[in-house]
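Structure incoming, see below.
The complex is shown incomplete by one protein chain, all other protein chains being positioned as in the whole.
Should a chain be cited, it is by its letter among A and B, assigned in written order, with residues numbered from 1 in that chain.
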Amino acid sequence: MLTSPKHGPVVVTLVLLLAIFAIGGLRYRGFLGGQVFLNLFVDNAYLIVLAVGMTFVILTGGIDLSVGAVVALSTMIAASMLQAGWSPGVVIPLILIATSVLGLLVGLMIHVFKVQPFIATLAAMFLARGLCYIISNNSISITDPFFTAFAYTRIPLGGRLSITPSVVVAVLVVIAAVVVLQYTRFGRTVYALGGGEQSGMLMGLAVARTKVLVYIISGFCSGLAGILFTFYTLSGYPLTAIGTELDAIAAVVIGGTLLTGGYGFVLGSVLGVLVLGVIQTIITFEGTLSSWWTRIFIGALLLVFIVLQKLLTARRR
Amino acid sequence: MSRVLTNRLFWPVVVLLALFAVNLVAFPGFFAIEVKNGHLFGSLVDIVRNGAPTLIIAIGMTLVIATRGIDLSVGAICAIAGAISCSIILGSPDPGNVGTVVVAVITALLVALVLGLWNGFLVAVIGVQPIIATLVLMTAGRGIAMLITEGQILTVNSAPFKTLGSGFLFGIPVAVWIAAAIFALAALLTRRTALGLFIESVGINPEASRQAGLRSRGLLFSVYTFSAVCAAIAGLVLTSNQTAADANNTGLFIELDAILAVVIGGTSLAGGRYSSSAPWWARSSSRRS
């Protein structure tokens, strides 16, 4: 199990997560409370959705640097349109369509014009941030009743535990992604692309369509994550979610998806998000540790997982 | 004529001239350069001065990209260099002392050297893809900078340090002199020694280069180290210009600007042919408002 590139990294992540919980539980009172755990989901619902989209892209061997900027763009579109009096019933679908179309453009750029994913999504990142500034230079707050209701609603789970509707959305996205990746031909083609595009083509798979579609999915997930993010912050701000693409990539990598594609699971990425979340929680509980340790920890974890992946894949050459 | 058209610098130059033309029409004072207090003033001077840090980084990035690599960590290295220099200057009893500033600057550059070696190690020895290898430092780097500044924005009041970013020498901003010096150094190294040939060769055809007896490993170490040192210099200029080290915002997105500048300037990301003069043009045209 541990030596397989398919399961090894995920198992390591799971063990790591449990270990961090154990350490937290020993050191801090109340750390192992159910709500602490649930808050990992509450605080990171949007990141889970982002990581799901990113997982699709990375599984094919690509990368999407635009997701943070697209989240910001979604918050700006939402905030400005709601301010102008549009109904959420129009705004939300519109955002999802717009970000999916952006993903489509990126996908076409990569597939048709053979632009490297890195560059194509970098361009999309600049485009999305630029559009944010066109909408407004300032933070716009949201007072729409649907959005505020969504933001303040807690879904009780019995005891004194509760979650937000965003968590439900994130969980649904994860379930959908698992089904798509594990049980549809499209999903298997995503893995096939990461295993070898040439092979996939020779096997007669729909390589072109799949390659474009993963970027549409990533765009859609970014839009959805942006909407969840506005539920969380109740505002739109052009500079929001800077560096979020790095968090998403880190979560996916720590969750055991190989950056060269082909190996990995959506549930692993969820574990990756939880690891990032629990590190943050530990640092909060510690009190004396400053928040910048989070980034150093994430960097160190990234390093460990990259070297681990390198070892696991080098062995089978 | 066809030689001109096929030159890799042709389109970048055309676009730059077009941008200048647009500016001239839209803002008639655009090209006005005056001399005030013995210094040059004007939009063009601002463009060149504000562009200096990105330009410095783009020079290092050009070499990295020519080897088929990429360096995402330059922004973080900017922040680290700024944080180190400012904390040393603040920690000394005499911030205005030239010696103190020299020590601070050299320490920052040495640390950058180590960080560059680290990137080079991951790429050349462990064999990690460059984008991923430098992602590690990009992620952790700002945290390290925060650690050095202890989360504060370190404001320094040191005249010699301030000169780096806002001073003038012979009427021209010091930052521009620094950029020009690094450019000259890079040009010297790549054109007067065989380094340029080796970098191009490894970037275009690594296997043929290996069989011809090139040591690509050492070469990769050198370019990543050079890139990191360039980033540190840019970080020092930025920090000095703002008279403060801000671990969160110093050099934020500068890696993307630099990559864009290099690409616009005609260096192919697939490695190989590059043009080190290209980023000059590109940077001036990609200035963000």
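Assume contacts are C-beta pairs under 8 Å (C-beta built on N, C-alpha and C of every residue); 3 or more make two chains touch, one makes a residue touch a chain.
In this section, contacts and distances are computed from a predicted model.
Asks: Given the choices "6'''-hydroxyparomomycin C oxidase", "Sugar ABC transporter ATP-binding protein", "Iron-sulfur cluster assembly scaffold protein IscU" or "Cytochrome c", state the protein name listed in UniProt for the chain not shown.
Replies: "Sugar ABC transporter ATP-binding protein"
Asks: If the hidden chain were put back, which of B:T149, B:S201 or B:S240 would touch it?
Replies: Checking the options B:T149, B:S201 or B:S240, the one contacting the hidden chain is B:S201.
Asks: Of A:S87, A:N137, A:S199 or A:T284, which one is in contact with the hidden chain?
Replies: If we include the chain that is not displayed, A:S199 is the one touching it.
Asks: Can you work out which residue in B:T54, B:T67, B:N119 or B:S209 touches the chain that's missing from view?
Replies: Going through B:T54, B:T67, B:N119 or B:S209 one by one, B:S209 is the residue touching the chain not shown.
Asks: Touching the absent chain: which residues on chain B qualify?
Replies: For chain B, the residues touching the absent chain are 192-195, 197-198, 200-201, 204-205, 207-215, 219, 272-273.
Asks: Since one chain has been left out of the picture, which residues of chain A touch it in the full complex?
Replies: These residues touch the chain not displayed: 4-6, 179, 182-185, 188-189, 191-192, 194-196, 198-205, 262-263, 316.
One rule holds for everything that comes next: only the chains that are shown with their structure count from here on.
Asks: Between chain A and chain B, what is the separation of their C-alpha centroids in Å?
Replies: Each chain reduced to its C-alpha mean, chain A and chain B end up 31 Å apart.
Asks: What does chain B use to touch chain A in their complex?
Replies: My answer: residues 70, 126-129, 131-133, 135-147, 150-151, 247, 252, 256, 259-260, 263, 269.
Asks: Going by the contact rule at the top, pick out the chain A residues touching chain B in the complex.
Replies: Residues of chain A touching chain B: 63, 116, 118-119, 122, 125-126, 242, 246, 249-250, 259-260, 290-300, 302-303, 306-307, 310.
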